[in-house]
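Working notes for the structure below.
All protein chains of the complex are present and in place, except for one that has been dropped.
On to subunit A.
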Amino acid sequence: MIFFSQARQITTDYRSERRLFRLKQDRWVFWAVLAFALIVIPRIGTDYWFSAILVPFLVLGLAGLGLNILTGYAGQLSLGSAAFMAVGAFAAYNFQLRIPGISLLLSFFLGGIVTALFGVLIGLPSLRIKGFYLIVSTLAAQFFVPWMLTQYGWFSNYSASGVISAPKLEVFGQDFNTPSGRYLLTLSIVILLGFTAHRLIHSPLGRNWMAVRDMDTAAASIGIPILRTKLLAFAISSFYLGIAGALWAFAYLGTVEPDGFDLSRSFQILFIIIIGGLGSISGSFLGAAFIVLLPITLSLGSTALFGQGADQALLQNLQKIIFGSLIIFFLIKEPDGLARLWRHLRERLKLWPLRY
């Protein structure tokens, strides 16, 4: 009963070496999970599961992946993820609004492109300014974007309240406006972008990112074009965050407003990658699952303990304390996050039931 035996799985050419999962068992597990998520869950899931847990989990996971590209792989700290999400959401909304007949997916894509360009702009100081000084430009974005979106009515089509409802989710004539439809749409985009991210990270560009992350002076001296590498990290990371923002507004909330993209959202995404694991694709999603499920578990737990009357403000503060403690705990005990715990588990399964 050795689940993850590697016996007789030898790579003989580059193609098999570069596969998504080198182990046969990994592939099986992966395809099984994917099939389960695509075929079984839409049939058995309840509306509550789709709209309160699965969709936010997927979108936050995608956002985490975006930030992980920038911070986990390319080593550039950013506190402005939510601003990029806002740019993506509003850009996608405006493409939908101003180009009649544009397909939803195209406006998402264009929204991502606009966010990528914005990301390059924010990343421009990164050649001259290093380390912590760089968080100033991402924070500038974080405060500037919501200000701009509320200040200038054009972005929200002069809606009086500043809150606008997202257009109907229709792709190729298919209506995705049901909870399970939103889930399937989000999931498909996440799978596509997840694959792309994996490919990118294992490409020469991905290796350049990691070289810059580990030490940019050394990377420069072996001939890696630093500015281009950093700016591409900003562009691609922002693209992901932009798509995540569009999905957050269109598929999760159903409204587009700047308020949901504040600094605490940026921190939330940063926490996702700390808890999930810096520099890991699966970690982004593990972290997102954790962050979505923790408040739900906490409120369920408090209802079970104290009944309905639990003090909401107290609960919020307790949640803050727990989040903070968990972050410190992970930084101290498991800097590579949940992704590392998962790898440990796999190592155990490799030999199970033997111990060594």
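Following the convention adopted for this analysis, a residue touches a chain if its C-beta (ideal position, glycine included) is under 8 Å from a C-beta of that chain, and two chains touch if they have at least 3 such contacts; residues count from 1.
Here, contacts and distances are computed from a predicted model.
Selecting from "CRISPR-associated exonuclease Cas4", "Cytochrome d ubiquinol oxidase subunit II", "Branched-chain amino acid ABC transporter permease" or "Citrate lyase alpha chain", the unshown chain of this assembly corresponds to "Branched-chain amino acid ABC transporter permease" (UniProt protein name). Touching the chain that is not shown, out of A:V33, A:L331 or A:L345: A:L331 (per the contact rule at the top).
Per the touch definition above, the residue from A:G45, A:P125 or A:G254 contacting the chain not shown is A:P125. For subunit A, the residues touching the absent chain in the complete assembly are 75, 77, 125, 128-133, 135-137, 139-140, 143-144, 147, 151-152, 215, 217-218, 221, 263, 267, 270, 274, 313-314, 317-321, 323-328, 331-332, 335.
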